[in-house]
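Just one protein chain is left out here, and the rest sit where they should.
So, chain A:
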Amino acid sequence: MYETNHELRSGLGSPPKFSFDFVLPLASLLLGLYGALLIYSATGVGEFWLTQDPYFYLKRQILFLIVGLTLFFVVTIFNYAVLRGVWIWIYFLNLAGLSLVHFFGQEVHGSRSWLGWGGYGIQPSEFGKIVLIITLAAFLSNRKGESRSLKDVILSLIHVGMPIVLILREPDIGMSLVYLAILLGMMFVAGIRSSYLIGLGIMGSAGVVAMVSLGLVKEHIVKRLIVFLNPAFDPLGAGYALDQSKIAIGSGELWGKGLFLGSQTHLNFVPEQHTDFIFSVLGEELGFMGALLLFLLYGLLIWRCLAVARKSRDLFGIYICVGVVSMLVFQIFINVGMAIGIMPIAGLPLPFLSYGGSSLISTLLGLGLVENVYIHRQTL
């Protein structure tokens, strides 16, 4: 009885004694530096830095990058397979971590999603994504046979639903959507029936409609949705950010206005331009070519993650890779889509580019896990 097809495959191929994927850390490093540069442009150039020190955000982001890359290597040391056995503990630790914000969290922009001390803060839901990838991958891969029965689907939903409930209570709708995306990606690869998928979609939509109509969704989020559907609505209120972001990006044209030379950026027309709207800085200053470069780097990462999945020896490894890919693609699509007006404003960070330690470090942790899967694929 084979547990997975990978055992089968391991008999066919003979992986090298030691292998390391250099593309993952290198692409990450490049993306991290790209992001740091844009963050510096958004916060440190011209008269409009947000603090006295023009390098404040740059220095911190570089620090986060170093920490993140270090952790990338740290998580490659042990064999990821050990996580599979203890996933249930990790899962509850995750729920505990996500609960902490409800007791000790700080409220930022109407959401209580941060734990902070001494000028630094962490966002448990960011790290929770990675933990969820591990636990859900373990859970799915531990299911004997095909992980496609209705029972599996329901159990998976519960698996993801519990942290999502905690995150929705913060509330952080964007982040809970990432969790759903991870679930969706993994279940798709696990081979969920398309009818279940459609059913899930209908249920999700119904859930959203119910939440909005029951007033469970905060007003500003409803407004964002309305703005997305009708951008002319309230142009100086909720539509303002979107409008200004589009002006910034569009005005970058093919080659951009040049690094540090974006007027929309430096005159502060785009709100949250070093975090959620960082892409507007890139679009304005580096143009379509700058965006193309970014997407090439993202594409490189995604391609490597999928390649690792294909070379992986077990479902656990595959699911981890798939989880990370789902997370990345979803966040990129939603964030950039939001900045150019094809997605509602969801308040999700753009991987590697948006300022923020939790986001950057958790992304690198996830990629570190992928690297781990690559390194340890022959030991099974």
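Everything below uses one rule, namely that a contact is a pair of C-beta atoms (placed from the backbone, for glycine too) under 8 Å apart; a residue touches a chain by one contact, two chains touch by 3 or more; residues count from 1.
Following the convention adopted for this analysis, contacts and distances are computed from a predicted model.
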item	value
Identity of the absent chain, which is to be given by its UniProt protein name, from "Monosaccharide ABC transporter membrane protein, CUT2 family", "Peptide/nickel transport system permease protein", "Transcriptional regulator, Acidobacterial, PadR-family" or "Penicillin-binding protein 2"	"Penicillin-binding protein 2"
Sole contact to the chain not displayed, among A:F20, A:F104, A:Y120 or A:W303	A:W303
Touching residues on chain A - with respect to the absent chain	2, 4-6, 8-9, 47-48, 146, 185, 188-189, 191, 244, 246-254, 263-264, 267-269, 283-284, 287-288, 291-292, 295, 298-299, 302-303, 306, 309-310, 315, 318, 322, 325-326, 329, 332-333, 336-337, 340, 342
